[in-house]
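After the structure tokens below, expect a handful of questions from me.
Shown here: the complex without one of its protein chains, the others still in place.
Each chain gets a letter, A, B and C, in the order it is written, and its residues are counted from 1.
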Amino acid sequence: MSMATLMHYAPQVINLLAALLLLLAFAMLAQRRIQLLINLFAAQGLVLAASAALVGLVSGQHHLFVSAGITLVLKVVVLPLILHWLIRRLNVKWDVETLFNIPTTMLIGIVLVILAFNVAQPISLLAGTVARSTLGIALAAILLAFLMMITRSKAVPQVIGFLAMENGLFFAATSATYGIPMVVEFGVALDVLVGALILGIFIFQIRERFDSLDTRHLEKLKEQ
Amino acid sequence: MLALLGSPLAGAAVLALVGHRDRAAELNVAFSMLTFLAAATLTARVIAGGALTVLDEQFFVDSLNVFLVALTAFVGMTTAMFSRPYMRIERDHGRVAAGGLRLYHSMYQMFTFTMLLVLTTNNLGIMWVAMEAATLTTVLLVALYRTHASLEAAWKYFILCGVGIAQALFGTMLVYFAAEKVLGSGTGALLWTHLDGVKASLEPTVMSIAFVFLLVGYGTKVGLVPLHNWLPDAHAEGPTPVSAVLSGLLLNVALYALVRCKVLTDGALVSGAPGERAAFASRLLMGFGLLSVVVAAFFLSRQRDVKRMFAYSSVEHMGLITFAFGMGGPVASFAGLLHMTVHSLTKSAIFFAVGHASQKAGTQIMDDIRGLIRSNPTVGWGLMLGTVAILGMPPFGVFASEFLILTQAIALQPWAAPILLLSLGVAFAAVFGKVQPMVFGDSNLIRLPHQPALVPVFSHLAIVLMLGLWTPPYLADWYRQAARLIG
Amino acid sequence: MISAAGIAAQLTELALAVVLAPLLTGWVNQCRAWLQNRSAPGLLQPYRMLAKLFQKEVALAHNASPMFRTAPYLVFGCLCVAAAIVPTLGTDLPLNAVADAIALVGLLALARMFIALAGMDVGTAFGSLGARREMLVGFLAEPALLMVLFTASLISHSTSLATIVETLAHRELVIYPSMAFAGIAFTMVSLAENARIPVDNPSTHLELTMIHEAMVLEYSGRHLAMIEWAASLKLFVYSCMGLALFFPWGVAEGGDWLGIVLALPGLFVKLAIGGAGLSLIETVSAKLRIFRAPEFLGTAFLLAVLAMLVHVLLEG
Partner (left out) sequence: MLASPLHDVLACALGWLAIGLVGVFQPRNFWLVTRVLFPLGAIIGLAIAATALAAIFSPPSSLVLPLGLPDLPFHARVDALSCFFLLLLGSVSAGVSVFAAGYFRRGEGTPPGLQCLYYHVFLSSMALVLVADDAYFFMVVWETMALSSFFLVTSDHGSAEIRRAGFLYLLIAHLGAIAILLCFGALQSGTGNYTFETMRAVQPTPLWATAAFLLALVGFGAKAGIVPLHVWLPEAHPAAPSPVSALMSAVMLKTAIYGLLRVTFDLIGWPLWWWGVVALVIGLVSALFGIVFAAVQTDMKRLLAYSSIENIGLVMAGFGLTILFKAFSMGALAALALTATLYHCLNHAFFKSLLFLATGSVLHATRERSLGKLGGLIHRMPWVAWTALVGTIAIAGLPPLNGFVSEWLLLQAFLFTPGLPHSYLNMLVPVAAAMIALTAALSGYVMVKFYGVVFLGQPREAKLAEAHDAGIRERIGLLWLAAGCVVLGLAPVAAIGLIDPIARAFTGHGLALGGAAGWLMLAPISAERAAYSPLAVLLMIALLVTIAWLSVRLFYHGRMRRTAAWGCGFPHLDARMQDTAEGFGQPVSVVFEPFFRVDQAVPSPFDAKPRYRQSLDDRLWHWLYLPVVRAVDKATALVTVLQRGRISVYLMYSFATLLVLLLFVR
């Protein structure tokens, strides 16, 4: 495959990957089973890494390879493993309960996607990158992850939602801007890792104290 | 400069190693003092020589942040002094384990480090990273007691701030995206000094969308209504020194980040957008500020927990400061900065007094704390004067800044002034009505085994009193310079 | 400038008031007796009464304070000054520049305050009851009286009684409808203030209906004499005030020696008619319950305010 063909197909592939990301985001929104949710999260990470690598290849921003590597390690391997280990340890096998039913959530999700595309449109017009049209998708992925956090009442899916949001952010960074400077990226990655660890510890403690991971038990602190 | 950041970082490491040994608290104080000394030297240098950048432009101090650096280092130091007896009593009461103390001391230094990093870094990305790190360290501090309530508070704090701050990252990326067009890709496009130079040519649409994300992101940390929900929980359930630094410093730091972003957005919008849009960022800040003041004022009267009440009071004051920065102009920004100073000094002093009071009473429920002035007059007076000060009674400095903000509001936004004033009136009724019986009347309190640390309380109040009656000229100049930077 | 005639008129007036006041009381009592078809006491009965009281020893309650003993003299003094202020013979009185209509009301109020305080001093049930009722009557009557005087002041653009009399008597004759209202109000106030029926009954000693008498129940001997004398003086002052406001004709203008001399018989005649009128009113009306007194005096007050309003509306 020559460089030229690569250049020719790359934007299309990136778009494809973006679409895949969005699809995965929707899938996560609709997913009830927690193991599958983690797997979907890992898949999203994979897509992310691939797209980052591709963008890096196309644009010649080689530090994106490093980012792709970090993503691969962190989001495809380490975090899903931690999460799997967590649910095994906590013996969480139940289905994920949602606050709204799934179709409603999906419907809201579609509205969000439309909104995200609309918001991102003027920005995309300015983007000079190969992945110009993907910014909307990134934003949509962020919003969908946000929605997922809102609709899930258990602690673990909320954490996954949080991490998925991070995925969306990362995608935005790679697609729209060829990646943010390395220093920052390392910092972000570190924060995510530490954050995930702390969340993990917390989930243990909450489980220990409340005998449940349902955040609906965490409603003691409120105004009378 | 390096000493400034190095001291707390080293402190964190050393204290993590030292653990819970008796000297840990003293070491904590010592490191905080070291930090303050470094901050003081830095401040002196900036006053003498103007803004400076260090380490390949990665760090940058101008009059705006050096003032916050000094404030942060000072309150950090006094809080460390306060926490020495406070945490010792907590340990005696068995509320916190030895390991907990190790975590507390090292995280305290770590937290100071992250805040100073936010303040001094020149890189918007690093600023975000440090802010997130500050969240992480404080989450651990809030959860220190491992009780139901503290876990719940910490969880909410983490999730809400984590999600919020993720939006800020997206906003930061958009800024980078806009800057890239002008500055080219690379680290330079996130350096504030560079961005500030080219802010007029940044894309206005992108910048305004970016500002929305940044506002939601950092606004969550500032505690603007309706993003404030984590704040009262976290303040009420964490150890009191942590509440003091959260209220007194972290909120300021987050607001600082927001203000830096606002400067860029304003620059882009003023030159690149038609009239109406130019004031976009200002309007948003004013709107959120006003909403926060009003809602927080009404929340105040429902409170039973003393720390929770003062947490809402922080929301109110942050709203006021945000409103001031939203109005803009030399006087309002000046007032906003002054209010930042006096609020953080007063509020931390209040938390110190409240901490001792609730230790005496064994509870944070206000109805169970009575007659402090009989059992321990100094703590009682500290709380009384602090409350009076925070409610904007002269001759304390909070009144000075509120006076400036309100008079500016009358001049620039006459519609908002009565709303603000009425909210302040409601807040006054709520807070004073609750604090008065805590301080006055017959006492139900016990004596504590350790002498409370009252130097922090009264040194803060003394400074606040001075600022109400007299602003030293160099301080005023300093504020003026910073206000000019904010615009 | 104050003329010699003025000073003479002033002194005459004062002396006349002090001397004649019991006579007026006697005359009223006599008229009333006639109207009620009783055999009348002599005209000089009040003087005999005073003489008797002066000779008696004072029986002072253990609990009485110096206030109790000084009050009769103070009341007497206040009423003397009040009597001296009201122009009866001439208008060029030195004291007129010293105190005007408002001061006159003030002096009457001062006298009332002292007597009420004295009533409370010994600490008997009747004393404080009387004092309370006296003050009740006072706070309703005083503003009404003031309003009456104000109406006259508005007409004459002055609160000085001399100027009022001069305006009313010596300028061209104008009919003032406001003065009609004021006249009725004034009559009602005078009845109340002088402890007359329908508000009070000067001759009763029925404990629960007394006002004035209850208040002075603890007084005896010379103190009581001073109080009684002061009471007659008060009646005299009110009568003269009424005459000055509503029938001012005959009072001499300025330092006119002849006028003053001529005014004297006029005064006698007017007082005699006034006294007879008073006894007529007392005879034809019944005493009100004390709880109705506020309504009676309230009416007087409203009439007096109405008088002022009428003045502003019709004459202004």
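Just so it is clear, contacts are C-beta pairs under 8 Å (C-beta built on N, C-alpha and C of every residue); 3 or more make two chains touch, one makes a residue touch a chain.
Values in this document were obtained by computation on a predicted structure and should not be read as measured data.
Remark: the absent chain touches shown chains A, B, C in the intact complex. When the missing chain is restored to the complex, the residue among C:L89, C:M179, C:I197 or C:M226 that touches it is C:M226. Considering C:A125, C:V174, C:V269 or C:V284, the position touching the chain not shown turns out to be C:A125 (whole complex).
When you scan C:L16, C:L146 or C:L191 for touch with the missing chain, the hit is C:L146. The chain that is not drawn here is touched, among residues B:P232, B:G248, B:G289 or B:G328, by B:P232. Chain C residues in contact with the hidden partner, per the touch definition given at the top, are 1, 54-55, 57-63, 65, 67, 73-74, 76-78, 80-81, 84, 95-100, 102-103, 106-107, 109-110, 112-113, 116-117, 120-129, 131-133, 135-136, 138-143, 146-147, 150, 153-154, 157-160, 163, 207, 217-218, 220-222, 226, 291, 294, 298, 301, 304-305, 308-309, 311-313, 316.
If you put the missing chain back, the residues of chain A touching it would be 99, 112, 115, 118-119, 143, 146-147, 149-153, 158, 215-216, 218-224. Although one chain is not displayed, chain B still touches it through residues 155-156, 159-160, 163-164, 167, 208-209, 212-213, 215-216, 220, 225-227, 229-230, 232, 280, 284, 295, 298-299, 301-302, 331, 373, 388, 391, 393-395, 399-400, 403-404, 406-408, 410-411, 417-418, 421-422, 424-426, 428-429, 432-433, 436-437, 440-442, 468-471, 473, 476, 479-480.
Assume only the chains that are shown with their structure count from here on.
Viewed as a contact network, the protein chains fit none of the simple shapes, being neither a path, a ring, a star nor fully connected. Distance from chain A peaks, on a Cα-centroid basis, for C.
Here the chain at the heart of the structure, going by C-alpha means, is B. Averaged C-alpha coordinates put the centre of chain A at 31 Å from the centre of chain B.
Each chain gets a centre from the mean of its Cα atoms; for chain A and chain C, those two points are 101 Å apart.
Mean C-alpha positions place chain B and chain C at a centre distance of 78 Å.
Within chain A, no positions touching two or more other chains are listed.
Among the residues of chain C, none is in touch with two or more other chains.
Interface residues of chain A facing chain B in the complex, by the touch rule stated above, are 61, 119, 122-123, 126-128, 139, 142, 146, 149, 155, 158, 162, 165-166, 169, 172-173, 176-178, 180-184, 187-188, 190-191, 194-195, 198-199, 202, 205-206, 209-210, 215, 218-221, 223-224. Of all residues in chain B, those touching chain A in their complex are 123, 125-126, 128-130, 132-133, 136, 139-140, 143, 146-149, 151-156, 158-159, 162-163, 166-167, 169-170, 172-174, 176-177, 180-181, 185-187, 189-190, 203, 205-206, 209, 232-233, 236-237, 299, 302, 304.
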